[in-house]
Each structure stands twice: as C-alpha cells, then as structure tokens.
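Dumping the structure here so I can ask a few things about it.
Missing here: one protein chain of the complex. Every other protein chain is in place.
Chain nomenclature is as follows: A, B and C, assigned in order of appearance, with residue numbering initiated at 1 for each chain independently.
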Amino acid sequence: MTKVFNNPVDFKEQMIKGFTAAYSRYVERIPNAAGVMVKGGPTPGKVSVLIGGGSGHYPLFCGLVGKGFAHGAVIGDIFTSPSGEQCYRCGKALDGGAGVVFSYGNYSGDVMNFGMAEMRLEMEGIDVRQVLVTDDVASSADFDSRRGVAGDFFVFKVLGASAWRGDNLDTVEAMGRHANAMTRSFGVAFGGCTIPGQPQPLFTVAQDKMELGLGIHGEPGVETSDLRSASEIAGLLVDKVLSDVPAGAGSKAVVLVNGLGATKYEEMFVMYGDIHKRLAAAGIDLYKPVVGELATSLNMEGCGLTLMWLDSDLQALLDYPTETPAWTNV
Amino acid sequence: MTKVFNNPVDFKEQMIKGFTAAYSRYVERIPNAAGVMVKGGPTPGKVSVLIGGGSGHYPLFCGLVGKGFAHGAVIGDIFTSPSGEQCYRCGKALDGGAGVVFSYGNYSGDVMNFGMAEMRLEMEGIDVRQVLVTDDVASSADFDSRRGVAGDFFVFKVLGASAWRGDNLDTVEAMGRHANAMTRSFGVAFGGCTIPGQPQPLFTVAQDKMELGLGIHGEPGVETSDLRSASEIAGLLVDKVLSDVPAGAGSKAVVLVNGLGATKYEEMFVMYGDIHKRLAAAGIDLYKPVVGELATSLNMEGCGLTLMWLDSDLQALLDYPTETPAWTNV
Amino acid sequence: MDQSTLAAQCIDAALAIILEKEPELAQLDSVAGDGDHGAGMARGFRAAAAADRTGTAGQVIAKAGMAFSDAAGGASGALVGMYLMTLGGGLQGDVTTAIQVHSALVKAQDALMKLGKAKLGDKTMLDTLIPFTEAFGAQAGAGATIPAAWGGALDAGRAGMESTKDMVAARGRSAVLKERSLGTQDPGATSVYYVLRAVGEVLQRECP
Partner (left out) sequence: MDQSTLAAQCIDAALAIILEKEPELAQLDSVAGDGDHGAGMARGFRAAAAADRTGTAGQVIAKAGMAFSDAAGGASGALVGMYLMTLGGGLQGDVTTAIQVHSALVKAQDALMKLGKAKLGDKTMLDTLIPFTEAFGAQAGAGATIPAAWGGALDAGRAGMESTKDMVAARGRSAVLKERSLGTQDPGATSVYYVLRAVGEVLQRECP
C-alpha cells in the first residue's frame, strides 16, 4: 500500500516541492512548470537533454538530473505522461541555444505530449530531437513498438554524457539512438502497486504465481506463470533478454538487475549470482553490473534484467562522471 | 512478501555470492568467512573499520564497503548477528597493523558476538575498539541502551572517512563515538516484512493504523497509533527527533529520510517537504539532505528521520569522498 | 441562456459525472492499463471547469480543452484536450443548427484520430465517439434540433462503448497486454460515453 500522502490530488506538486527542497544542491525547479533542471540551468551553446514521464518511478526521472546526466526532467502525475504544455515549458527552459533532446519511454501518452511540445518548440526555432526508449522485449516483437522500462537509465546516461561532454545535437541524438538500439530488458512481477489514495493495488498476483513481462506502471504482465525459484527466474530473465541480442552487438555489456520497489536487494543478489553465471557462460563480458532500484513502479513487487551491449563509444559515455540526487559515478 | 530465493537455508551464502559477483570492482570476499572487504584488503599501517550485523538491511552493511567508507562487513543471516567466529575472522583479515574498529547497531546478539571476537583478537595482539550505534530515540530513555537504526549510515561514514584519511586508532574511535553522540533517529511502520521462506510477515498493521518507534528487524513499534497524513507524520518524526537534541549540538545537521523497503521514494518526498520546513523553522541549518533507502528491513513498509548534528570535524568526514556499491560521493 | 453559459454548463456536467464515476474508471483502467484514467479525467475536467469562460461558446470550449490537456496529462489528456480545442475552434459564432455542430464534431474527431493514430475497433474512446458522431450526423441530416440529435445519437455511442468489451486493444498502454484486455470495457470509451450523456442531459434541460 501507498500510505504516506496528504491529499492525493496534490501528490505530484508536494512531491516536487519535497524533492527540490532535499536536493537543491543538484537541481532547481523550472519556473512555472512541473519540472526540474540542473542547478544553474542549461549551458549556453550546449545541447540539453530533457527526460520525463509519469511519476512513481523514482529515481526516474527527476533523480537523474544533474551534472553529466539529464539537464532536466518534466514530471507527470503518478503513471501519467506530463502534458504537452509542461513538456513545452520545460523544453523551452532547457534550450541553451544548441537544441534539446527529449527522451522518454515509448508510451502513447508520452509520444503525443512530447510530440506536441516538439511541434511548438520547432515553430519557435528550437531544434528538438526525440529518442524514445524501447527496451522491453516482452512488449512487442516489433522493436519500435516496444515500451521503455529500466533501459531508460542507460539511454539517458548516454544522452546526458554526450551532451555534457559537448557533442552537437546530431551526435547526441545518434548516441542516444544507438544506446537504445543496444538495450534489452525483461521483467517479472509478484504483486501490484497501489496508487496513492486508491483502496486496492492495481493488480494482485496469487502467492504461488508470477507475472511475466510486466510494465513499470503497475500494468500486469503479458502472461501469468507459476512462481519459480530465484535460479529459475534468473534463467528466465537471461533467456528472454538473450533471445533478442541486438544486431551488431559485441561481447561486452553493462548489466542491471532492477527492483520495482518491494522486491528487495537481498533477493536480487540471490538471483544475481545465477544471472552472472549464465551471462558469463553465454560469452558475455559483464561490465560494471548494478543491482538496485533505478526504475521503480511505486511499491510493486518485481524485478527485471537489462543489458546494454557496449562498444567503445557507449562505454566511454556510460563511464562519464555524473552527480545527481540518485546516481553519482566518478 | 519475500518471493525470490532458492532454499531459504542457503539464502545468506547465495546473497554474498551474488553481491560479490556484481560488485567485484569494489569488494572481494574475505577468505573462509561470511564477510566482504574492500578490493585489495586493508592498507598496511592504517586503521580498518569493520561494520556488520544481520542481513536484510541492504545497503547495510556490505553495500557500504569501499574506498573512503568501511573496509569490511561481516554478514549474518537475515536479522541475525554474525557469530563471534565470523566477526573474529573478518576482524583478523582486516587488520592492517594499526588496529580495527568494530561498528554496528546496539543489539544484544551483536554486542555478544563482536565482544567475543574482540576478546580473541586482543589476545592475538590486535587492538580492537568498538563503536556501538545507539541512535533510535524510541528504544530507550537511556542513550547507551538504545538500538541502532539508520544512524548506522552516518556513524559508519564518519568512521570510514577518519580511517581512510589516515587517523590513528584513538582518533578514529573518538570520531565514531562523537558521530554517534550527535545522531538521533525515529521511525514509523505501516506494515511488516517477510523473512524468506516464512508464510507470514513478522507483524501486520491494520490499514488505518501505524506503528511508532519501529526497529529495522521487522520488530513492531513500541506503540500503535492511527494512520496520519504525510504532514502529520513529518511533524511527529521531527518532534520526536528534536525532543532529544544532543548536548553540545550546533545548528547545522545532515538529514536523512530513510525508507525501510516498501514505503517508496515519492511518498518520502511528499513527507520531506514538511520535514524540511519544520526543521528549518526550528533553526536547523539543513546540510545535504538525503531521501532514500540506506537502512532497510527487507520489504517492510515504513520510514524514519535521522539527524546528525555537525561540527567542522564531522562535516569534513561526511564529505570525504567514497566509492562503494551503494554509495558514492565526490 | 446564452450559448457560452450553456457550454460552461456542459463542462460542469462533465466534471460532475467524471467525479462520480472516477472509481469505476480507475478500476477499468487497472485491468490492462495503469489505473490512472479516472484521476486523469477528473484532473482534466476540474481544470476545464476552472478555465476562463469569457467569449463565445466555441471559445469557452477551446479554453476548457487547453486547460484539460495541461492538467490531465497522459494519453487521454492529449486526446480529449485536442478534441475539445478543435471542437471549440469548429463552433464559430452563433451555433443554431445540428449540421453546424456535426461539422465541428467531425473536425474534432479527425484531430483526435490524427493525434492518436487509432481507428474504429482499436478499443479506444473512438469506439464511442465515431458511432455517436455518425448517428448525430444522420439525425442532423434529417433535420433534428441539436438536443434531439444529441439525445438520439447517445444509443449509438453506448453500443460502441459496450462493443469495446469484446475487443482486443490495439492502441495505447493496453495494447501490450492483448487478450488480457478482452472482457473489460475500455476506460476511455466509458468516460467519453458518460460525458456525452451528461452533456445530452444539459442540452435537453436547457434547450427544450
């Protein structure tokens, strides 16, 4: 259950206020908008990266705003794309004169709202590019129709680093598209989450069942199966992700085991041992694995596996130093 | 529910294996022991800090091992102090010749087991000091009888930084004791956690109730109350923590709002807005607030507030750069 | 009653019905979606009802649409917002005939379809809207008044809404879940029907 809130109607605004109060050393509020940007705003003459989507996924999206990572995040209500108006305002605030890249998970609401904002900004002479994240292999056989899940993290990281090191708009966009093309995820869920103020979780899973191919918005999975052991779940995640290795992938990949909120670290470490062995056995050179919560779905029970296959470009961008509320690397 | 495991009896060992596989760039297994240490082991001639306790609290304890932070962690089973034998082995492995500081939350099992290890190591000529964390104002009126909760994070951070910058054993111990003396926490819970393999959570809380003064081991709170709004909970946490401001405290304090596992980031940000305002109104100069999961209790629903009042010593140690699996600061 | 007051009353009626049905809409959206449709429509209509109400009926509706879109967010915020903005833009000057209204409804529907790229049978709000608008057009062509055409078209809208129960989603969030959406009525088709019905009641009452 989601228990800590005041009036559910004001949840988003109060969350933004609390977030910016806590992390004023990294971020500031974008004036007159439901969004935050890196302290000091965009760098004149440099490309900015605006990420965003509904809330309920922390550290997505606002927790990844800061030096070396995203320049700003536009924040929707729980599981709800920010409006075109807010995407427009945040995009406008973030333009440093060299263009803005919008990046977000591929959901129809986000596509429409960011799309409308792009149209308005382009009319005002701001060059806007869009990099949609489509990493969830469970969601469609067609790559471009897939939704974005925890792969968001890697794609945003690459985009942010490319922009911060001073690449031009074409290059930043190209790096982001390349990162997305090289990223695959698959997840499972054991229980649904509860939207603040709702009496019931969005879905429930029987104690002895699990959902395969879950979304990160409290949607149930595409299929229900019997609950399996940690080793078997590890096998399933690895098989699903490796069933769709990107064309042109080398052997090196960065690995993320992502928790959705209420499946905890110790459980993920138990599972990670088998994931590591299986990936290594499949010939993958595992680079800087992460086990943690980087794309949550409120208090949903579940977890997923994400790989981004690396070449020297992507590896350099992944390693680019960042300082944000939820992610720092040196 | 805890859902991801194989045989519950092997949970700890499999967790350590997964953790060390994922984070081999930071840590290595302590040979023949249930523990991990910073990659490369202790630095000859320097003090080491060994933290530890039961598992189920990630990133406590192993997630905080690395450069600038703890040198090692000894890992017990879920909610169970590591044995004296394991504390001994890990303490021995960590001695770089300048002595070892043990630090852990004040629970009788830990006190006994670390105590037995200290006796054995002292007999072998290794100088061992103990810094017990006693930050939970709910657990006793007597400061030294209090248990340790999320304050662990700050005390360990100070100890680790002091040791890494090269302080001698007396100084490291003194800094740690000072950090503990300046740290206060209070927490609330909305629901209990489930030990792997158990059919039931350790305790349950009615939908419209909450527990005050919870532990981080799935123990229920010291008192049950009606569930309150985020603002009221913020007020309660601030009042409880400020009811026991340490003697000699200045006005500056580092602030942590800690989630226990299933109370999520967005909820904590909503609450944080009020916490920030109330602390500021009480004349506290808030330093680098953190809202996150730094001391969990499996998938327990709940959260707490921790303050460590700062002087220039503690602030410098808090800011000392670290690189660990779960915490990096530059 | 002047036409802009009437338009404002229609928006108030939409808000009232959505607030009443919010839990049902949340529940429908949780089956194969993310549960936010009720909250989103409520946010949207609250903002629409609070928007500036000066100007012609068309202007009132267009401004309500802008406010709706911004406040609601999500797929339905963009779609319903765009619909209302285009509908308002299509209602120029004094609106006296159902033919005029029908032409605005068609424009709004086209804008929504262009934005969302969905079509009839995709299990979306269009499955309510398209049959409603078509039936409205038929009544208008046969010379019906606005309230009569609206009232007469509601059954077609309701049938369209109900037909979504047996559809597999092809657009929007639920499309991923395919068969899982079978058996559940589409939340957007449901909310749109409730709004059309509430507007019909206002028209019946105020333009007898």
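Basically, a residue touches a chain if its C-beta (ideal position, glycine included) is under 8 Å from a C-beta of that chain, and two chains touch if they have at least 3 such contacts.
Quick caveat: nothing in here was measured; it's all calculated off a predicted structure.
A.B. asks: What shown chains come into contact with the chain that's not displayed?
C.D. replies: So, taking every chain into account, the missing one touches B.
A.B. asks: Given that one chain is not shown, which residue among B:Tyr23, B:Phe79, B:Tyr104 or B:Phe269 touches it?
C.D. replies: B:Phe79
A.B. asks: Using the touch definition up top, pick the residue from B:Gly18, B:Gly160, B:Gly218 or B:Gly302 that touches the left-out chain.
C.D. replies: Only one listed residue reaches the unshown chain, and that is B:Gly218.
A.B. asks: Who touches the missing chain here, B:Ile16, B:Ala189 or B:Leu202?
C.D. replies: B:Leu202
A.B. asks: Among B:Met112, B:Ala174 or B:Ala316, which one touches the chain that has been omitted from the display?
C.D. replies: Per the contact definition at the top, the residue touching the missing chain is B:Met112.
A.B. asks: Where the complex has a chain not shown, which of B:Val9, B:Ala206 or B:Ala282 is the residue touching it?
C.D. replies: Answer from the full complex: B:Val9 touches the omitted chain.
A.B. asks: Which positions on subunit B touch the chain that was left off?
C.D. replies: Those residues of subunit B that touch the unshown chain are 8-9, 54, 76-86, 107-109, 112-113, 116, 138-140, 147, 195, 198, 200, 202-203, 215, 217-220, 222.
To be clear about the criterion, only the chains that are shown with their structure count from here on.
A.B. asks: Under the touch criterion given at the top, what is the topological distance in steps from subunit B to subunit C?
C.D. replies: The fewest touching-chain steps linking subunit B to subunit C number 2.
A.B. asks: Taking each chain's centre as the mean of its Cα atoms, which chain lies farthest from subunit A?
C.D. replies: So the farthest one, by centre of C-alpha atoms, is C.
A.B. asks: Between subunit B and subunit C, what distance separates the C-alpha centroids? Give it in angstrom.
C.D. replies: That gives a centre separation of 54 Å.
A.B. asks: Measuring centre to centre with CA averages, how many angstrom lie between subunit A and subunit C?
C.D. replies: 32
A.B. asks: Hunt down the residues of subunit C that sit against at least two other chains at once, touch-wise.
C.D. replies: Residue numbers touching two or more other chains: none in subunit C.
A.B. asks: Could you tell me which residues belong to subunit A and also touch two or more other chains?
C.D. replies: In subunit A, 78 touch at least two other chains.
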